[in-house]
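As you look at this complex, bear in mind that one protein chain is not there, while each of the others sits in place.
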Amino acid sequence: MAIDVGTLLQILFWGLYAGCIYILLATGVNLIFGVMKTVNFAHGELLMIGAYVTWTLFSLTGLNPYLLLVATVPVLLLFGIAVQRLAFRPVLGSHKLNEIFLSIGLIYLFQNGAAMIWGSDYQSIQSPFASMAVTIGSFRLPLDYVIIIAVTIGILVGLQLLLRRTRLGLALRATSQNRKAAMLSGINVERMDMIAFGLGAALAGAAGTLWVVSGQVFDPYMGSVPAVKAFAIVILGGLGSIPGAIIGGLFYGVAESAATYTLGGAWKDAISFIVLIVVLVIRPTGLFGERGE
Amino acid sequence: MDLDRFRPYLTWIALAVALLVPAFASGSLYLLTTASIALVFMIYSEAWNFLAASGQGSLGHAAFFGLGAYASALTASRFGLPPVLTVLFGGLFAAGIGLLIGLTCVRLKEWFLAMVTFGFAIIIQTLMVSQFAGISGGWDGTAAPALVPSSVPFAPYVQYYLILAVLIGVLLAFRALLRGRIGLAFAAIRENEVEARASGIDPVRYRLFAFGLSACVAGIAGALEIHQFGYVTPEVFGTDISFWPIIYSISGGLGTLAGPLVGTVAVTVLWEGLRGIGLTYARFVIVGLLLILTVIFLPNGLVSLPGRIRAWRRRREGEGD
Partner (left out) sequence: MNAKYLILIAGLVLAAALVAGCTTQTAQPAALKLGVVSSMTGPASTTGRDMWQSAQLAADEINAKGGVFVKSLGNNVTIALVQGDDESTREGGQKVVTKMIADDKVDALIGGFSSAVVTAHQSAVAENGVPYIITGASSPTITRRTDINTSTMFHHCPTTDDYGAKTIQFVDEIMRPAINAKFGRPADQPLRMAVIYQDSPYGKGVLSAVNDTIAKNGLPIDIVASESYKMGETDFRAILTSVKAKNPDVVYPAAFLNEQVPMMTQARRDVGLNTIFLAVECNDDADYYKGLGQYGDYSIIESRFSPYTVPKGPISANVEKYQKDYAAKFNTSPGMMGAATYEGVYVAAAAAQQAGSTGRAALVTALGSVQVPEMIESMENGTISFENTFRESKSNLYMEQLHWDPATQTLRPKIVWPAALKETEFQIPDWYRPGSV
């Protein structure tokens, strides 16, 4: 199958854009796992709630949806803190399976709660920049995607600054590296749990806004597929490794496109898991993962 | 009111109720159908719960449920064998694939395992609709002969008792296994794998055994369901089919034999009752909340409820003194 270089580059660009959503989700999952050693399988539902919050605010105010990022992110931050406090903290330290079961309950709760509040119909909005494009050489790149990629980079840089340059970031990293030692040195680890979960939810909320802005349709069940991909990326990239999440995200984009071409579109989801299983059979902690937890 | 006095008879009471359901159901095929489907899901949930007893939580048991369904439906319709026999073949086939999948899974922990099992359900569904579409009928699915042909008098009742018999067989087998050496080994592995290894238990062998047997029973359940429906489509590999046994087992009582039974009855009654009062999405919300509340406040499920209430009353009385 002959594909010229231009086409290939174009497909890579689409992958990069789709990767933004995955990377934001995967970074959130990683942050939460790093600090709490907990996996929230309902992470995709936070993406969905982020999308609906943006949509609701847009319908109410009619503001430029990019500006609504400023409103959606704090809402999801608080929501995440509430979910951590009410649902995850009580089971923290009990059997690990409990967290998985709890997440399943949350998936049912959030998906159908959203269907009750916002209805189960598909929704979509159009960005004010929908018809604008940037021309680079022979490419016509839609302006929205350029903005989305820039916003994602901005968020990731901001997160790195938060983690590396602030006292809060230091405390988060300390909790993530050694919980007991962090506790002994006076860090309130329970508060760190809440903040980490809140930040993870906020990242998912940002991804939700970007999803809506790019003109993609959404419904209460939209979160599960991107979330599953994000988890696969996290496992592939290694738990707790943020560079791993980014490389994993890009790798997945390529693997999915390759599978769509060679095996057919039906394999797009399955290929994620085949890669995942192969990796785990060879290296049970993922490609970049630290040994043990 | 001391529940303890009834405890020894509970099994017999439950059995009597199960045997009498068709009598209550006389004239209501709906009740009988609901009860038959509930029995199938009890078998399926027991299978999931048996795997959980070995410390492994699967998020993709629909893979085995569906494989059993397809294997049985295809052998029954292609070779004209009676479904009563092919159901067993469905179980064996699911067990074979289950052992292969188990080989990749037994060394994985918690959520790695969860993701991989979840993934296998999707991979198998994809195979069924693409590479194996010629055999499986692809998305169109394939017909499955009735478990009990309608020419048999009182077919729906015969079918109910047949499924009940399978359930009782599965329960007896699991009880024998969990009370014996295997149950002890499972508990040891679940609590502390390093210690278990030190005392000479090979966790991989026991985990693999749990995987194979659980897959086998789940396959039988899947086969029983689709012979009841008369048709099988790739939707049997769906996420909801993977999640129901978890909901039933957790709400009833993880790791206990009675748990999945109690959970299935409680959730089914809740589910159908909420339908009766016209709720739609709210039903899922309530089931989700029930699951969350159970995990947080009643980690041993509804079966531990009487004990918890007794303990709570004793504490109250103690305070009163």
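Read from first to last, the chains carry the letters A and B; within each, the first residue is number 1.
Please note the rule applied: a contact is a pair of C-beta atoms (placed from the backbone, for glycine too) under 8 Å apart; a residue touches a chain by one contact, two chains touch by 3 or more.
These numbers were taken from a predicted model, which means no experiment stands behind them.
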*Name every displayed chain that the left-out chain is in contact with.*
A, B
*Taking the full complex into account, find the residue in A:Ser94, A:Gln126, A:Thr166 or A:Ser185 that is in contact with the omitted chain.*
A:Gln126
*Of the residues listed, B:Leu29, B:Val84, B:Leu103 or B:Leu184, which one is in contact with the missing chain?*
B:Leu29
*For chain A, which residues lie in contact with the unshown chain of the complex?*
3-4, 7, 10-11, 14-15, 18, 115, 120-122, 124, 126, 130-131, 140, 142, 145, 215-217, 219, 221-222, 225, 256-257, 260-261, 264-266, 268-269
_Residue by residue, what part of chain B touches the chain that was omitted?_
27-30, 33-34, 37, 77, 129-130, 138-141, 143, 145-146, 150, 225, 228-231, 233-236, 240, 266, 269-277, 280-281, 283-284, 286, 290, 293-294, 296-298, 302, 305, 308-309, 312
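The rule is short, and it goes like this: only the chains that are shown with their structure count from here on.
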_Distance from chain B to chain A - Cα centre to Cα centre, in angstrom_ = 32
*If you look only at chain A, which of its residues touch chain B in the complex?*
39, 41, 87, 90-91, 94-102, 104-113, 115-116, 120, 224, 228, 231-232, 235, 263-264, 266-267, 269-270, 272-274, 276-277, 280-281, 284
*Which bits of chain B are touching chain A when the two form their complex?*
52, 57, 59, 104, 107-112, 114-116, 118-120, 122-123, 125-127, 129-130, 239, 243, 246-247, 250, 254, 281-285, 287-292, 295-297, 299
